[in-house]
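Data block below; observations after.
Up next is subunit A:
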Amino acid sequence: MSTTGGMFAVLKEKVGQVLVPGDEFCFGAEETISLSESAKPERAVCGPGLRRSGDRLVVMKSGVLRHKPPLTFWIDSQQKRYVATKGETVIGIVTARAGDTFRVDFGGSELASLSYLAFEGATKRNRPNVQVGDLVFAQFLIANKDMEPELVCIDGSGRANGMGAFGAGGLLIKVSLGLVRRLLAPNSDIRLDLEQLFPCELVVGMNGRVWVRASSVQQTLIVANLLQSCDTMTTQQRQQLFRRVQQGAL
Partner candidate 1 sequence: MPTDTKRVRGPEVSQSPSLFDCRPSVVPPSHGARADGRQRDQVDVRPVFVRCGLVSQAKGSAYIEAGDTKLLCSVYGPRETERKDETDMKCGRLTTDMRFAPFSCPERGSWIQGSQDKNFSLMLQESLQPALCLHKYPRSQIEVNVMVLENSGSVQAHAITCASLALADAGIEMYDLVLGCSIRQDGSSYVVDPTYSEESNWSSSEHQGGLTVAFLPSLNQVSGLQSDGEMAEETLTAGIRTCIEGCYKLYPVIQQALVKAVRRAQPPPPES
Partner candidate 2 sequence: MEVSAPSNVSLREFGCEQSLLSRPDGSASFVQGDTSVMAGVYGPAEVKVSKEIYDRATLEVLVQPKVGLPSVRERSQEQCVRETCEEALLLTLHPRSSLTLVLQVLHDDGSLLSCCLNAACMALMDAGLPMSCLFCGVTCAISAYGQIITDPTSAQEKESRALMTFAIDSKERKVMMSSTKGSFSVHELQQCVAVSQRASERIFQFYRDSVRRRYSKSL
Partner candidate 3 sequence: MAAGFKTAEPLEYHMSFLKENCRPDGRELSEFRTTTLNIGSISTADGSALVKLGSTTVICGIKAELANPTVEAPGKGYIVPNVDLPPLCSSRFRPGPPGEQAQASSQFIADVIESSEIIKPEDLCIDRGKLCWVLYCDIMCLDYDGNILDACIIALLAALKNTRLPKVTVNKATCKPEIDLKERHELPVHKHPVGTSFCIFQDSILIVDPTADEESLSTSRLSVVTDEEERLCSLHKPGGTSLSAEKLQTCINRATARQREIQKLIEKVLNSVKAAQ
Partner candidate 4 sequence: MATVKVSEAEKVYILHGIRDDLRVDGRSCEDYRHMEVETDVVSNTDGSARVSLGHTAVLVGIKAEIGKPRPLVPDEGYLEFFVDCSANATPEFEGRGGEELGIELSNTLYRVFNNKNSIDLKGLCISAGEHCWVLYVDVLLLQCDGNLYDAISVAIKAALFNTKIPRVHMSSDDEGGKEVELSDDPFDCVRLSVENVPCIVTLCKVGHRHVVDATLQEKACSVASLIIAVTHRGTVTCVKKVGGGSLDPESIFEMTEAGKRVGKALHAPLMKLLQQEESLGKKREKVGFLG
């Protein structure tokens, strides 16, 4: 048992280490934890892979313990299957129309629904030009375990804000969810390395789908392949590979 205050110290000590399901941390009486984002500064926020059980904090996924000051903790795991989370943006494939909604496959356990009206400027008369088979970049409006997830292509103020159906061209690839998070992190080193290589458009969905378009098909393919191989490489290996590509060796 850790002493009061020492609990967070123990947790912080473990940051960056690999934990497995069943690992536990005990809270002292004064320490509280909040499951909601709107935590007061002294409360710890329990992120993905962690769960509160009574007065304990229990690990439920294997991975690396991460910490974001002041007291946000989560497990960074290399998971392939995406689980819908409210507010996250994903790339989905329109698989069917049902009534006045589209059914969208986003790689989760069930299809999400996407209303005809959830596009910028769409009205009952003016329906968006989206066909079955099209790719959409959309955000989760509803995502919880009790309900069918629902996507929208507009933000709170009704703007597209970068979301909507994709145009022609480009290539969709699938990468690990861990890589997606690294790509989306502020000042992502992979992204910086790529930018130095050659200009390309990159749309990253939290569901592990990445859409790439560069100036030529050849360059698009190179970027796609580089990204997919990033998953299994250390930083040095990656930088070495990027250098070789830049030199035209590959």
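How were these candidates chosen? In short, all candidates are chains of the complex that A comes from, given by their letters.
A few notes on this one:
Here is the rule we go by: a residue touches a chain if its C-beta (ideal position, glycine included) is under 8 Å from a C-beta of that chain, and two chains touch if they have at least 3 such contacts; residues count from 1.
Fair warning: this is a prediction, and the values are worked out from it, not measured in the lab.
Candidates 1, 2, 3 or 4 all belong to this complex, yet only 2 touches subunit A.
Subunit A meets candidate 2 in the complex at residues 16, 18, 20-22, 49, 51, 58, 60-64, 76-81, 83, 108-111, 145-146, 178, 232-234.
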